[in-house]
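Worksheet for the structure shown next.
For this view, one protein chain was removed and the others were kept in their places.
Right, chain A next:
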Amino acid sequence: MAIDVGALAVGGVEGGSELGDSDGWLQAKGKGDWRWLWWNVKLNRKGWITIGYGQGGVEEDNQGNDLKPIDRLIEMPDDILSFILSFLSIRDSVKARILSRRWRYICSFMLNLDFDLHTVLGINYKARICFCLGNEYAGYVDRWIRFAIIMKTEKLDLEFFASPESQSNNLYDFPCQLLPQGDSSQLKYLCLKSCNLRPTPNLVSRLVSLKSLDLEHVPLNQSCANSILSSCLNLEWLRLKNSILPETLCIHGPSLHLKILIVHECYGVEKFEISSIDLTTFEYIGKVKNFSFLDVPRLEKVHIRFMVAYERGTQYMFNGIANDLPRLQTLSLVLTTDEVRKK
């Protein structure tokens, strides 16, 4: 026993003659000096003494009932406790584990029940990892993705952060081989940030369900882009952002059903060749001046924003583009102030 009871004098409990509740101050007296300890002494119904200390002493004391022991709560039946925990997020219910040993096991019960379906994947079967991870953690992320696929996730979001100078071999390799083949594939939306997307065998049957693909900071070369585009037979929405692309990027595929194509500030690309029968909207922000619209009969909306001044590029936009795009309805161009001044 570390406390010598004889050295403790109980003060301020004169009024508390009742055994039920006696809040008071304890003074601990050492040799020659008095230590004032802000203890809050409780005698509960069983006669146990529970000592709590209030942080900031007086303030805590004013709150009165808040410091009551939780014994009663902890003694409640399991179903009540797990019911209470069911109102909490996983994070909070894990924190609540400190309250008692029994809660620890109830918590793990809750996790098994709830973690899988609702909390992690959401009712809409969304899965999202947003973290600072590179390829060195591939094993963990793979396992997680495997789990998401078993849960028939429709929307998969992998948002990693990599510094701009990080090499492509540091990026996490998205495991296409984990995706199920054929009709069993449920994945409809795939968003990758700072990952590698490399084609694997049987890619066609794996990506066939995909409707929307969002790639940010995902380096692509032409063969890679080709095989992805020719695999995603149902792809309708594609965005490439801040990615390193080949010098000439051809967006074409025999059975491409792409409707919306968005390219934002990609590096390394000099020329776009776009040929997609169903394309209706094209949006571009960046430095490229060379566009060739080869076979885009349904393209209606084009939005282009140049980041640098190009006299020739914009000439084409004003003159030639109308010939190439028979059904163009909206063309919005954003030029740099330099260029406007020149004219």
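By our rule, a residue touches a chain if its C-beta (ideal position, glycine included) is under 8 Å from a C-beta of that chain, and two chains touch if they have at least 3 such contacts; residues count from 1.
Following the convention adopted for this analysis, contacts and distances are computed from a predicted model.
Visitor: One chain isn't displayed here; going by UniProt, is it "DNA replication complex GINS protein PSF2", "Trafficking protein particle complex subunit", "Rieske domain-containing protein" or "SKP1-like protein 4"?
Guide: For the chain missing from the view, the UniProt record says "SKP1-like protein 4".
Visitor: Considering the whole complex, not just the chains shown, which residues of chain A touch the missing one?
Guide: 1-3, 7, 28, 30-33, 35, 40, 42, 49-55, 60, 64-70, 72-73, 76-77, 80, 83-85, 87-89, 92-93, 95-96, 98-99
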